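For this view, one protein chain was removed and the others were kept in their places.
Let's look at chain A:
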């Protein structure tokens, strides 16, 4: 049972509108990037098979579907997350300042059983913009914030150029996998009426 229930890992990506959440997902899963920004429409979740220590897992990466724009992600979005990715734009101060809000919102809504050790990963995106000349958050500052929140792993990425995206998601997958909830919340005999994308999903945290 334990191995089976770990086969599907739910990862959610949070952060201000426009920081590149959808682009990061797309770059990682489809190796595609679109320069044309539109507030997310049509993105739901993407899945990717990952191998880790000879075992195959399905990483299910959930987009905010635009519901983050007015802080209107419902509790259902957060349920059962195995890892939470916080994204900001290194060129926009406010998106960095808001990381704290997103982290707290996650902890309230998902209420993981062990909030201290719940796996977050922080991504500073868009490091390619203007050759790095327009960035307002230094790597040092970002790392200091991550350290103060229980040593959250930190990656600087460019979804546009595909820089560091693979490495970041490998870390995300690894941490999602490590998120072993202390309370076993496996629900046997779960019925999915559609037999769609969520079979064998794990229920990582009790919320």
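Keep in mind that, in the parts below, contacts are C-beta pairs under 8 Å (C-beta built on N, C-alpha and C of every residue); 3 or more make two chains touch, one makes a residue touch a chain; residues count from 1.
Here is the rule we use: contacts and distances are computed from a predicted model.
**Q** Out of "Cytoplasmic tRNA 2-thiolation protein 1", "serine C-palmitoyltransferase", "Rab escort protein 1" or "small monomeric GTPase", which one is the UniProt protein name for the chain not included here?
**A** UniProt lists the chain left out of the view as "Rab escort protein 1".
**Q** Which residue among A:77, A:96 or A:155 touches the omitted chain?
**A** Of all options in A:77, A:96 or A:155, contact with the hidden chain holds for A:77.
**Q** Go through chain A and note every residue touching the omitted chain.
**A** Considering the whole complex, chain A reaches the absent chain at 26, 30, 41-47, 65-67, 69-72, 74-77, 79, 98, 101, 104-105, 108-109, 111, 185, 187-201, 203, 206-207.
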